[in-house]
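As you look at this complex, bear in mind that one protein chain is not there, while each of the others sits in place.
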Amino acid sequence: MTAPPAAFWASAAFWGLAAVAVACGVAVFVVDSMARATFALLASLIAVGLSLLLIDLEYLGLVVILMMIMEMLVMAVFMIMYMMNPAGLMPMKMVHNNRGAALIAGTVFVLLASGVFLVPWPERTGTTPADPAHALGLSIMGPKMLVMMIVGVAILATMVSTTVLATDRGRRRGKGP
Amino acid sequence: MRDDPLDLLPELFLLGGAVLGLLACAFLPRGRGRPVAWICALGLAGGLAAASVAAAGPGGTVFASYALDPLTHVTRVAVAAATLVVVVLAAGGTAGGRSGGAGGRRLEAEVHVLLLLAALGTIVMAGAEDLLVFVAAYLLASVPGYALAGLGEDSAGTEAALKYYLMGAFLGVLTLTGVTLLYGLAGTTAYGGLGGRLPSAPSAAVACALVTLLAGVLFKAGGVPGHFWVPDVTEGAPAAVAAFVTTVPKIGAFAALFRMAGGFFTASTADWRLLLALVSVATMTLGNLAAFFQDNVRRLLAYSTISQAGYLLLPVVVAGRGDLAEPALLFYLGAYAVTNLGAFAVVVAVGGDRLRDHTGLAGRSPWLACALAVCLLGLVGTPPTAVFFGKLTAFAAAWSGGYAWLAVVAAANTVASVFYYLRWIVPVFRPGETVVAAPPGDAVPSEGAASPGVAVPREGVPSPGGVAARKGLARGAVAVACVAAAASVALGLASGVALTLGGP
Amino acid sequence: MGLQAFLLLACALFSVGLYGVLSQQSIVMLMMGLELMINGLIAAGGAFWYHVAPAAADGQVLVLVAVTVMALEMAMGFAVTTAIFRAREVDITDEAGDLRG
Amino acid sequence: MLTVVIFLPLVVAGGLAVVPGLGDRVVVGVWIAASAADLLLTAVMWLGYGGGIGYEARARWIPSLGAGYHVGVDGLSLPLIAMTALLFLVCAVYSSGRTERVRQYAALFLALQTVCTGLFAALDLLLFFVFFDLSIVGMYFVIVGWGHGDRARSALRFFLYTFLGSLALLLGFIGLYLGGGARTFDMVDLTRDPPFADAQGVSGLVLLAVGVGLAIKTPTVPFHTWLPPAHTDAPAAGSAVLAGVMLKMGAYGLARIAMPMLPGAWQRHAWAVVVVGVVSVLYGALVALAQENVKRLVAYTSINHMGYVVLALGAAGLTAGDVQARRLAVSGAVTQMVSHGLITGALFLITGVLWDRARSYDLGRFGGIAAVAPVLTGLTAVAAFASLGLPGLSGFIAEFQILAGVVGVGLPGSVIAGVLSVCGILITAALLLRMLHRVFLGGPGELTPRVLDVRPRELAAIAPLLALSAAVGVAPRWLLDLVEPAAAAIVSLVSR
Partner (left out) sequence: MSALAWLLPGLPGVTGVLLVLAGGLRRGGTGHGAGLGRDGHGGTRPAGTGHVRTGQGAGREETGHVRTGHGAGHGRSGRGGGAGGLAGRAAPVGAVAVAAATLVLAVLAAFTRPASSVPLFAGLRAGVEVDGLSAVLVVTVSAVALAVLVFSAGDTRELSAENTRGPSTGGTRELPAGGTGEAGRARCRFFGLMLLFTAAMLVTVTAVDLALLLMGWEVMGAMSYALIGFLWRDDARVRSAGIAFVTTRAGDAGLYVAAGCALAGTGSLELAGLAAGARPWHDLVAAGIVVAALGKSAQLPLSFWLSHAMAGPSPVSALLHSATMVAAGAYLLLRAQPLLAVTGWAAQAAAWAGALTALLLGAVALAQRDLKQLLAASTCAQLGFMVLAAGTGALAGGTAHLVAHAAVKSLLFLGAGAWLAALGTKDLRELRGAARRHRLVGVTFGVGALALGGVPPLSLWVTKESILSVVAERSPALYLLSLVAALLAAAYSAKAVTAVWRPRDPWTRDDSERRGTGRVGRLEGLPLPVLALAAATLGVVGLPPVFEAWRRLLGAGGEPGPGGDGLLATGITAIAVTVAVPLAVRRRAPEAPPLLRDWLGLERVAVALVWRPVMALARSLARFDDRVLDGVVRSVPRAGTAAARLARGRAEAGVDGLVRDVGTVTARLAGLARRPQTGQVHTYFAQAAVGLLLLAVVVALAR
């Protein structure tokens, strides 16, 4: 009995994370309180972020985790601010067209999953760069600069939009961005 | 790599206009939105001028993912011009009348900023040569739109915004799925790289990826099955915004789709032409059928824009086959934008959404009635309006690309569409009925753009007296309608020039 | 933990999210469904980068964009929800059905 | 000059629409003057015409599509243009007493005049189509705005049906455009090098599209059902223009576009065209025979008369037959177009007089009008006899050429077609005499006392049409000298 190689641990970690991610994802729609759903979702997101760490994407994984934590906190605050059921005290099950949705989702899953195994994915070309984060930075400063520029403007637009929409009567209380 | 920011001067003008407008919003007192409108209009005008100049300049790819070619140039010009028109329509709403009457809300000055941002996103969408740029631009083009739809802050407007947002978000995620799949299949997101790698990819997977990618494009274009928001948003949003969201995003979406189709669809082994042809048939048929018995002119126009999207898909279907497809698409887009804006301007001017609000319009305002007739007949495709030539070239392109049957279906659909356009035109020229005075609580100044709350009578709830009861017609909107109608005819008559410019 | 495994995870998340999107009445819950779908895409995007084309950073940018999209869509969603909640005390899609036909 | 003739009415119409505060009298005066000026110019053009394509004008329009502003006249179009000018003048005179929204009415008619003239002068498919479509729109507004009865419905039917036809036509034009080697919409070029020289199947389909589009406009059975309601509910002048001018657009298109540009397909399907023509002749006549409504009756005779034109054009494609006879038939077809415009215009104006007086078209409620309106009766009698093809009036000149030509082609089938069509002449005679008897002769009917005789403006409108018909009937050479070279050209083009 040799000790399992690193690949085994990695694999085991991945499957564990995957199980957590999917289970938490399912839990989002199973639990009967919105707050719990939020935290289930956060768990799922974090599990995926962690799984990214397994494939050399440490930077991105962390980004995902951090952003998601922030986002979920915002969501929690939001629910507490506005929603009628902040504490998730009342049982909550609000679905429509449950069977149809399940059927569609199931079909999609079956099709996609079969695609995953049937499609001959391309061979790997090139190797992982020594520092993926550095490569990402170069790329953002290079060929993908426009993406980030547009994303920036989109963030600006979102700020304006949310402000305009969410504040009562436009700029009554708000100022510019 | 070319990355001279001057190549993006038109986009920068728009961005600058938006930012300056935003600053003006922050410093100007409430209710004084006119300077913002001017700033934004200037930004648009600058963008228009810069785009015109750039059209004569050298083409090529800048920033490794942005194309400068006729497709981009025409989109820049068309989007900027159309947005300018909408700004005029919206400004007419804010500046024209009483401030904040009973139940009425005026559009905030931010509307112009949002319009500019959405226009910017639309343009970038058209010019994108990288799927990631496209996704980002999609986001940029969509997000302000959601806010615009909900600007009225009334029940209908927010519902419109909600639906718009939900559809956009969902289909946007699907698009992102498509992008991810394509990336997985090709290992790159640039159009050029995709074109090189896709031929070896399995066709079923590519087909799946293309369909999901299409979801967002069809959302912006208002095509089946991404069309569901169109009627609801058109009805619920302020009229000027409705004019914007049914016109401008379509331009960008079709330009982007055409670029994708020519760029890497053709390289794939999937039968994407069939895919688009099916979508086209479904879109035009559904749009036409659903428009048949609309009593609400905005919904009618909304469905008409859906059917127009179906026709617009014709040249895209045959992208890359023959030299007619691109000029056909570009010309049709311009023609459609002008004509559709004209029709919406009439709605803004009249201020009433029900068909009967338009009865006897010819008696009240013959010019407006003529403009409406020209625009609607233009949408039918009656020569010599511009849409006719658009349709003509589109049919010709489809035929020469081997899709004659699609042209036949489109022609049959056109005939069906005559019915509902005439349902609108005829009462307009009927001798007018006496206009009933509106109850004071319902009376809102004529700025249709400013009054979505009452301009949207619910079905089943009779709106006593109707909103047509208003005495005046919004002057700015009347002017816009007449100019648009004249432009529609002029563009048609001068289609030779337009096609020559857009063609090469 | 090959490509297929990651993709399977992505498929599962995507499908679960899709189910949520289609079935949830509450707008916020629906948005959570969307997030789950994007979550799947993040997993898939990262896996593709690693297993298909690690040389270029396209996949990483893709993940980045996906995260941004998620954040922005959420922000917008909250704003819209706020607006409609204020306008008509509703946070359920089924009750926003006046515009139809 | 031709451009002036085409656009003069439109300019005047624009003026009428824009200049405010014009009295009805002034409007009518301007309207008549404009139409008269147009007729005068047309007459000058006729006198100065020297064969071939005359008064040709070309301008770049949409070079990238190979379409241009290209107009010109030849022996085929000049008579029709002249007839159009005359008919519109006559309608202006006829309508001069109208009080209802005169300005719009006059502007609309003037615009329609431009459209109709332009269509006949167009030498570019796209230009042709533009005018073709606009004629539908204009006539739609005429019917909806000034018609009577169930006008909205009839007008809608008219619009939808003919619009369908126009789209079929458009598809056909696109086919011609794509099929030609030169990628052009120019009729002259397309005629010189007919497209689809070697693609039989496609050319057949294109011919089908073009043919259906034009057949709806002509109209031939079974595409005619829009015609009777549209005519019945249109105002008299509208009916006159619709039947007199617009029906010719279809047949003119066949002769101008379908035959020269798709000669092979036309030859292959000539028998089908002949059959359609014969059926239209007989069907139109028989259905007209059973009508109890004067205007519907006249409308159905239009189907009958246009059937002769289609028959003759079909026979022209029978290349196995005698070429002289085919020329005769085509010349007859062109003559029939002119003749039918004059006669049916007069007949519709006459029914308009009846409606004006009695608000009815019911055959059974009139009778013995000759006693109270002798002049009207006389005019009707002349028009009816002209319509049934009495020698000395234009109908005979046309129909004799057609029938003799069709039979003279000398194929068994053409003889049978000719014999069957001759029966059409007979039925037409019976039905028109029956109409004459029941409305104008015999004992007085219920509505007869209401019928006053023609007013001067009505007489001035109807009489010139009949006089011209008689002029063609007695001395046809002035017309045939113009028509025959064109007919010969068409026959030689279709025989390629």
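Per-chain residue numbering starts at 1, and chain names A, B, C and D are given in the order in which the chains are listed.
Here is the rule we use: a residue touches a chain if its C-beta (ideal position, glycine included) is under 8 Å from a C-beta of that chain, and two chains touch if they have at least 3 such contacts.
Bear in mind that the values here come from a model prediction, so they are computed numbers and not experimental data.
A.B. asks: Given the contact rule set out at the top, which of the displayed chains would the hidden chain touch in the full complex?
C.D. replies: Spelled out, the missing chain touches these shown chains: A, B, C, D.
A.B. asks: Identify the residue among B:17, B:46, B:70 or B:226 that touches the chain left out of the display.
C.D. replies: The one listed residue touching the chain not shown is B:226.
A.B. asks: Would you indicate which residue among D:211, D:307 or D:418 is in contact with the undisplayed chain?
C.D. replies: D:418
A.B. asks: Write the list of chain D residues that the hidden chain touches.
C.D. replies: Listed in rising order, the touching residues are 97, 157, 160-161, 222, 225-226, 283, 286-291, 321-322, 324-325, 327-328, 331, 368, 370-375, 378, 381, 385, 389-392, 396, 400-401, 403-410, 415, 418-419, 422-423, 425-427, 429-430, 433-434, 437, 441-444, 449-450, 452-453, 455-456, 476-477, 480, 484, 487-488.
A.B. asks: What does the interface between chain B and the hidden chain look like in terms of residue numbers?
C.D. replies: That gives, for chain B, the contact residues 162-163, 166-167, 170-171, 174, 203-204, 207-208, 210-212, 214-215, 224-226, 228-229, 231-232, 269-272, 274-275, 278-279, 282, 286, 289-294, 416, 419, 459-460.
A.B. asks: Which positions on chain A touch the chain that was left off?
C.D. replies: Chain A touches the chain not shown through residues 96-97, 99-101, 103-104, 107-108, 111.
Quick note on the criterion: only the chains that are shown with their structure count from here on.
A.B. asks: Which chain has the mean of its C-alpha atoms lying nearest to the mean of all protein C-alpha atoms shown?
C.D. replies: B
A.B. asks: Comparing centres built from CA atoms, which chain ends up most distant from chain C?
C.D. replies: D
A.B. asks: So how far apart, in whole Å, are chain A and chain D when each is placed at the average of its C-alpha atoms?
C.D. replies: 71
A.B. asks: Return the distance between the CA-based centres of chain A and chain B, expressed in whole Å.
C.D. replies: 32
A.B. asks: When the C-alpha atoms of chain C and chain D are each averaged to a single point, how far apart are the two points in Å?
C.D. replies: A distance of 64 Å separates the two centres.
A.B. asks: Multi-chain contacts only, two chains or more: what residues does chain B have there?
C.D. replies: Within chain B, the residues that touch at least two other chains are 132, 136, 139, 143, 146-147, 150, 153, 161, 184, 187, 190.
A.B. asks: Can you list the residues of chain C that touch 2 or more other chains?
C.D. replies: Touching at least two other chains: 7, 14, 21, 52-53, 56, 58, 61, 65, 68, 72, 76, 79-81, 83, 86.
A.B. asks: Where on chain B is chain A touching in the complex?
C.D. replies: Those residues of chain B that touch chain A are 1, 3, 15, 22-23, 25-26, 30, 63-66, 108, 110, 113-114, 117-118, 120-121, 124, 130, 132-133, 136-137, 139-140, 143-144, 146-147, 150-151, 153, 161, 184-187, 190, 197, 200-202, 204-205, 208.
A.B. asks: Report the residues of chain B in contact with chain C in the complex, numbered from low to high.
C.D. replies: Touching chain C: residues 132, 135-136, 139, 143, 146-147, 150, 153-163, 165-166, 169-170, 172-173, 176-177, 179-181, 183-184, 187-190, 231-233, 235-236, 294, 299, 458-459 of chain B.
A.B. asks: Which positions of chain C touch chain B when the two form their complex?
C.D. replies: 7, 14, 21, 27, 30-31, 34, 37-38, 41, 44-45, 48, 52-53, 56, 58-59, 61-62, 65-66, 68-69, 72-73, 76-77, 79-81, 83-84, 86-88, 93, 96, 98-101
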